[in-house]
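Okay, structure first, notes after.
In this view, the complex is presented without one of its protein chains, the others remaining in place.
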Amino acid sequence: MIYVVRRALATLFFLIVFGPVLLASNADTEQNSAPIDVMGKVTDHDYFELIFGAKVYLPRMFYSGGEWYFFRDTYSALDSGEFVRGEEGGIVRADTGESIAFDLSITSHLIYLWLSLILTVFITFMAGRKYKKGIGRDSEPKGALLNIFETLFVFIRDQIAKEFMPKDKYEKFVPFLFTIFMCIAFMNLFGLLPWAAAATANLTVTATLAIITFLVTQLNGTKDHWKHVFVFPGVPKWALIILTPVEILGLFTKPFALAIRLFANMLSGKIMIVCILGLIFVFTELFGAAIGVTSGVFWVLLTVALYFLKALVALIQAYVFTLLSSVFIGMAIEEHNHDHEDSSVANAKDVALQNH
Amino acid sequence: MHYFLNGNALLSFDTGFGFWVFFTTIVFLWAMNKWLVPPIMSALKEREDRIRESLETAEKALAEAEKISRNNEKALKDAEITAQKIRKEALEDAEKVRNERIEKATQDAEKLLENARLKIEQEKKSALNELRNHVAELAVQSATIIIKSELDKEKSRHLVDSFIKDLSKKN
Partner (left out) sequence: MSFIAAGFGAGIIALAAAFGIGMIGKSSVESIARQPEAAGDIRGAMLLTAVFIEGVALIGAIVCIILALGIGQ
């Protein structure tokens, strides 16, 4: 329910607010008069923004025209004279005017991804050290942090892995699911910081995570899984002409939906907050400063409410991504007996079918 | 719109950035899979196993105690049954002894009675014999007296005969 309300609101405000902003930016691109750079808040940058608006420019390294280039930041690349700023905002070669072929530059989203991964590993390492010492192994876990860690870990293990995977195989995938969950949750929660950005609001990140899930799923697929893909058992031969392409397509739509879901949820949250705050400026422009500032109270209150929702959604989306990864892997590694009775995956699928 | 066309587009896949994400995520996943998570998994499993084990042991001990108490109850019941049996046997024995005694006493009494009867009979017989002898003697004496008183011989004989006949008839 909350999603629908949120999505409807997001679309509404997106179209109300973003249209004028876009039109304004179209009208005079040189002056760049848009009051707030809405998309700039969610897109990737070549600098890392610190808490007081300070920008740390990140190194650029890229492959262009058969050669590797390393620069301290974008400006040094521009200063070298080999590259100039292109029309679309990126940098292009000065001599030929072609854009960069393979850009391995460190970007702000990459920093947040690394931060999340390092935090995940750090937390796991600290917890693991305590477990090795015997706390939690021989006794109950001590301390709030270890308890939180164990709650999360056991939740991933029991509610996500054990629930949707065969009982004898699920242990292998717990590290994967736990890492993915913690990493996405941290990335989403970083997006709550006003100066930071959610790395999951970048399609490249979510798509790559989905690709990893896809690879894990297919590399661990059983013979049964492939049989279900190419020669679906129990249907007449002529039906395979339709079923096999559908099944093969289904292999790829699953991670695609996974990537798009996470990306769109995170993107819409940030855009919505920026847009609602941007309404202050829009109202000021339309009706004057008095009304703009007065209505600001309402917009700020709305933003506060949205922030709580976003915090919730950040965790829910991490959970959903992990849950669906677990479901897909569970479906692939399951040994089917053609009685889809006792597997919760099949049950969930049945429920899904009935509800559709 | 330039957000969708430059390198950091909203809806495009950036190969270089994707490579970074893929590479680092794989490395971290591998590290987690290899070193960081297994000790936690094993520790949790160990603890859970121990808890399960101790629960099982406690359950077993409870079952044992129940069994023992059931055994005790059974033994108590057995002892009671035995005691009752013994009591019953004793009662029966006592009854038997009493009956025997009574019987014996009755028998003794009967024997005594019989003896007494036999003795009485004997006494009676001997008394009768004595009486008879005495009567005979008396008769002989009386006959002697009669004879002596000189009575008709014939008459006296007849008298004696009839007397004796009477006597024998009486007997």
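Which chain is which? They are A and B, in the order written, and residues in each are numbered from 1.
Here is the rule we use: a contact is a pair of C-beta atoms (placed from the backbone, for glycine too) under 8 Å apart; a residue touches a chain by one contact, two chains touch by 3 or more.
Since the structure is predicted, the reported quantities are computational estimates derived from the model, not experimental observations.
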item: Touching the absent chain when the full complex is considered, from A:E82, A:E163 or A:D224; value: A:E163
item: Residue among A:L50, A:A257 or A:I291 that touches the chain left out of view; value: A:A257
item: Hidden partner chain, residues of subunit A it touches; value: 1, 3-4, 7-8, 11-12, 14-15, 18-19, 22, 159, 163, 257-258, 260-261, 264-265, 268, 320, 323-324, 327, 344, 347-348, 351-352, 355-356
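As a working rule, only the chains that are shown with their structure count from here on.
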item: Centroid spacing, where centroids are CA-atom means, of subunit A and subunit B in whole angstrom; value: 85
item: Subunit B partner contacts - residues on subunit A that touch it in the complex; value: 22, 39, 42-45, 62, 86-90, 99-100, 102-107, 109-110, 113-114, 117, 120-121, 124-125, 127-128, 131-132, 136-138, 150, 153-154, 157, 171, 174-176, 178-179, 183, 202-205, 207-209, 211-212, 267
item: Residues of subunit B touching subunit A in the complex; value: 1-3, 5-22, 24-26, 28-29, 31-33, 36-41, 43-44, 46-47
